[in-house]
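One protein chain omitted, others in place.
Right after this comes subunit A.
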Amino acid sequence: MPAPALATTSPVEGLRRRRLGFLEVLAQSVAVLAPTAALVTVPALVATAGGSLTVPAFAAAGSLMVLVAWSVRHAARRMAAVGGVYSYCARGLGPVAGVVCGWSLVVAYAALAVSSCVGAALYASALVGWAQHPCVVAVGVVVVACGVGLVAARGVQLSARLVLALEAVSLTLVLVLLGVLVVRGGPQAGATEPAGAVVVDALPTPGGAALALVLAVTAFMGFESSSVLGVESRRPLLFVPRAVLWTPAVGGVVLLVGAAAQMALLREAPVAVLLSGAPLDGLVRAEAGGPLPSLLDAAAAAAFVACTSGAVTALVRVLFSMGREGVLPAALGDVHPVTGTPVRALLTALPLVALVPVVALLAGAAPRAVLSGAVTVAAFGSLLAYALVSAAAPALLRRIGELTPAPLVVGVLASTSCAALLLVAAVAGPWTGGQSLALVFAALVVPGVARVVWLRRRHPERLARAGVYDEPTRRSVL
C-alpha cells in the first residue's frame, strides 16, 4: 500500500527519466576517464617522475580508485541522484561538506572540459595538418564547445551514444597503434643520443614516487561521473553502481597494459622524445610512417571530444541539482520541456568552458600548457571530492542503519589515502607550476565556500535540501 509519505512528483521532475541502457551509462564514466586521452598523455609524465616505478604507480593508483569506487557504489546502490557524488556526500556528511564536495566537483568537471576541449582542438588541427598555433587551437576550442553544446542540448541519449561511439573508435585505434609499435620492435637508439632507459629505468626518490602516484591518479579522474545519470538511466540503482566500479577496474587494466607498452618503447627512444610532453606523438612520428601518425591524432581527438562531452554532461547535472535545491540560483534547475535537458545550466556552463581556454590561448599561453594546467586543477578537485565521498559513504550507511565493517574500513582507507595524495599534490606539484595551480584551485573553491557560509547564515532551509535524489513516487510502489 502506498504510504502517505510518498509524493506524486519527484524533486528532479523534468529530466528525461529512464532512457539510458547500461552501455550508455558506462560510456559516460569511460568518456570522462578517457582511457585513450590518458594513454596518450599520462604515462610519459609518470615516467619522468617515477622512473622504474611507473607501472607499479598505475597499479597502485588503479587500486586506490577501485577502493573509492567501491565506497561510491554503496551510496549509488541506495539513491539515484542527479548530483552524483555531490548528492551522496551531502546525504552522508551533511550539506556543508556536501556543497564543498559539489563545488570542487564543479571545478573539476569544468577544468576537465576545458582541458579536453583544448586537447581535441590540438589533435584535430594536427590531423588536418594545420599549425598548432594558439589562435588556430582557440578556433578549434570554440568549434568543439559549440558542437558538444549542440549535442548536449538535444538530449542525454544522443550525447551518451556519441561518447560511446567515439570511445570505442579511439580506444580501438590506440590499442592497435600500440600493438603495431610493439610488434615492430620500437625505435633504435641513436649513437649520439642517450636512450630513454636513463629515465625509464631510474629508481625514483620517495618524492618522485609520490608524485608519480598523483599523476597516475589523474588518469582515472571521472570514473565516478556516471553517477550523475541516476535519473536518466533505466535501472539507476543497478547500472550506476556497476558502471562506477567497472570503469576504474577495466580502465585500470587498459592503462596498465598501455603504460607497460609505452615504457618498453620509450626505453629505447631518445630522451628528447620522452621529455617532449607528447612522447607518444613524437615516437609515432619519428619511427612509424604511413597513416599511423594520423591514426593517433584521430584517436586522441575523438577521445578528447568524448571527454569534453562527458565532462559537460556531468558538470551540467551537478549544477542542475544545485539549482533545484536552491543551493545555486533556481534557474539552473530549469529543464527544456521537449528535450529534458537542463538547458539553463548548459547555457551557463558552456560559454565559460570555452571562454577560459580561448582567453588563455589568445593571451599567448601554449596549448599544451593550458591542457596540462587545467588537468592539474581538475585533479585537485577530483581528489578532494573522492576524499569526501569515501568518508560520506560509510556515514550514509550509518545514518540509514545499514553499516557493516567492510564499507567502514574501505571508506576510511580510501578517504585518508585521497586526502594524503591531495596534500602531496599540493606540496609537490604534479607539473612545473604545480604549487601555483594548487593556489588557482584554492581560489576557485573560495566562491563555493563563500556560498555555503552565506546560505548557512541566510537560508539554512535551502542548504538543508542539498543532495536531492529521485525519490519514489506513488506510481513506483505497489
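Convention: a contact is a pair of C-beta atoms (placed from the backbone, for glycine too) under 8 Å apart; a residue touches a chain by one contact, two chains touch by 3 or more; residues count from 1.
Here is the rule we go by: contacts and distances are computed from a predicted model.
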Protein name (UniProt record) of the chain left out of view, among "TIGR00153 family protein", "Helix-turn-helix domain-containing protein", "MoaD/ThiS family protein" or "Binding-protein-dependent transport systems inner membrane component": "Helix-turn-helix domain-containing protein"
Option from A:Gly21, A:Gly94 or A:Gly277 whose C-beta touches the chain left out: A:Gly21
Contact partner of the left-out chain, one of A:Leu15, A:Val32, A:Leu64 or A:Met79: A:Met79
Contact with the hidden chain (one of A:Leu238, A:Ala330 or A:Ala464): A:Leu238
Missing-partner contacts on subunit A, residue numbers: 1-3, 5-8, 17-18, 21-22, 77-79, 91, 234-235, 237-239, 241, 396, 399-402, 404, 406, 471-472, 474-478
